[in-house]
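Of the protein chains in this complex, all but one are displayed in their positions.
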Amino acid sequence: MAKVRLLQLGALAAVLTLWALVAAVGVVSATALPGPGSVAGALGDLLGSGVFWQAVGETLRGAVTGLLVAIAVGIPVGLVTGVYAAAEESSRLLVEILRSFPVIALLPVFLLVLGSTPGMKATVVFIACVFPVLLQAQYGAQAVTPAIHETADSYRIPRLLRFRRVILPGAVPSIMTGLRLAATTSVLVSIGVEVLTTLPGMGHMIMESQQGGSSARAYAYILSAGAIGYAITLLAQFAEHRLLRWRPPVHPGGE
Amino acid sequence: MPWKAILRQLWLPALVFVVLLTATAGSTSFYFPPLTEVLTTLWEELAHGGLVEDLLFSLRNILLGLALATVVGVGAGLVIGEIRTLRLATAPLLDFARATPTVGFVPVIILTLGIGSGPKVFLIFLGSVWPILLNTVSGVQAIGPAVHETARGYRIPWPLRLRRVILPGALPQILAGIRVALSIAVVLMVVSEIYGSPVGLGNFILQSGSSFHVAETWAGTILIGVLGYGLSVLLLLVEHRVLGWYHQRAPRVRSTRPVPAEHTDSTESAKSNGVVV
Partner (left out) sequence: MTRGSSLYVEDLGMSFGEHRVLDGLSLRVDPGEAVCLVGPSGAGKTTLLRCLAGLTRPTGGRVRYGDQPLTEPHADIAVVSQDYRGSLLPWLGVWDNVAFPLQGRGVKKAVRRKRALECLEAVGLPDVAEKYPWQLSGGMQQRVAIARGLAYDAPVLLMDEPFGSVDAQSRFDLEDLTLQLRRRLGITVVVVTHDIDEAVYLGDRVVVLGGKPTVVLDNLTIPLGTDRDQLTTRADPRFAELRTRVLALIRGEKVPTAPEVARQ
């Protein structure tokens, strides 16, 4: 295990060195790609400043709000479409169209209709996050085999109980994947909205820094955003791992 | 022709469309013009207003960016997937890159590299390459050990192995990655045109929006939706042709692909699930 960590640190060192080299050689202008040193310095300054943490808070607020609503809507609807084939068929085309719709393209329209408000940001996050959650819940419910349904039928298990103790637990692994994807998406979309509008948050700070000529600070914000997203991924993977220990180790592929 | 199946799938969307049509028909609301008006505006702009130019410009950028991302992502992904030490060493870095909002780079790139096509293509590439790369790595890993052993036992030389064993084997996951990359690419296509790009679909809606040309904004948004949907249908067709063998195997319970025990993913399952940046 330690050897792996060493390798990973080595890879990180290699990337940082490469970055420093490219920046030093001046292949690209210093504003396009500031060196790791200046970015690190900017990052250090940021971490001490209240402005930074406020921006982080704004970004997270929009992300979490939209995410929670997406979960509240996506899971039930997904489970229903997963269990009832008729529902799935009816909704398939609509979901397919809406899903492939670039949410951020809705921004101009949303700006018109809802104005530049935190509510608008949360709404956009909601729309972006609801589909992964919905679809994963659907797949999870579909994973309940016909054999299990038949068994439940033959023991005449009432509908609600079936949902609660057969379908829902069976769908949990898939739902967890959906939650993980939606969580990372929520932060990305939140920042995306901030870049395109004047709403406060990390995205807005990136714009401001860049327009003010401070590339290093902009990069520092970008990296911080990446760190937050990465942290969320790690957390989610950890949660999945702990909660899903009952799953037999799956033999990948081949099938 | 399975008429009943088609009907079952179409009734709801058709209903929604009709409802929208009628509900907005007599609308005097400023922000929600009648659907008919939006559609006529769309038609007008396409026929006379140079919207086609915008469309082609954006389309060209996104296709170029995606093509680049596919070549680099698959190439690097195959190498990383095959070499265990490399894969283990770079895993956290790749996950971190995947989690970084490429949208954040837009100000930096555009303000320093200009508003031409090049920086836009680069941005699209930058955002799309990660899902493709990560899914390629995951796809290589997903190839069953029996397949690898057979190739080893019959002493298949590695160029042939790469071409006819590893690449086809990883293809389902690769295509899933491309599908995800597509949604990211469409978003970046729009966002990259934020700073007064002379042409472009994203620019069109952003301008229309800020000048309060409501019908145009809705029209442009619909067009982008159609573009995104059209590209994903195209990808689906490619998938069906190339992955005929994959889809026709013994029918399994429709479930998500099992999570490989070792590398728990930032990769999306072989069935796409609508992740958008």
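Note that the chains are named A and B in the order they appear, and that numbering of residues resets to 1 at the start of each chain.
Just so we're on the same page, contacts are C-beta pairs under 8 Å (C-beta built on N, C-alpha and C of every residue); 3 or more make two chains touch, one makes a residue touch a chain.
Model, not experiment: these values are computed from the prediction.
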Q | Contact residue for the chain not shown (choose from B:L12, B:L86 or B:V147) | A | B:V147
Q | Among B:G169, B:G202 or B:G220, the residue in touch with the chain that has been omitted | A | B:G169
Q) Hey, which chain B residues sit against the chain that's not shown? A) 144-147, 149-150, 152-157, 160, 164-165, 168-169, 171, 245-246, 248-250
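Note that only the chains that are shown with their structure count from here on.
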Q. Using mean CA coordinates as chain centres, what's the chain A-chain B distance in Å?
A. 16
Q. Which positions of chain B touch chain A when the two form their complex?
A. 5, 8-13, 16, 31-32, 85, 88-93, 95-101, 103-109, 111-113, 141-147, 169, 182-183, 186-187, 189-191, 194, 202, 205-206, 208-210, 212, 214, 217-218, 220-221, 224-225, 228-229, 231-232, 249, 252-256, 258-261, 264, 266, 268-269, 271, 273-277
Q) Given the complex with chain B, which residues does chain A contribute to the contact? A) 4, 7-8, 10-12, 15, 28-29, 31-32, 86, 89-97, 99-109, 111-113, 128, 131-132, 134-136, 139-140, 142-143, 145, 173-174, 177-178, 181, 184-185, 187-189, 191-192, 195-196, 202-203, 206-207, 210-211, 215, 218-219, 221-223, 225-230, 232-233, 237, 240-241, 249-255
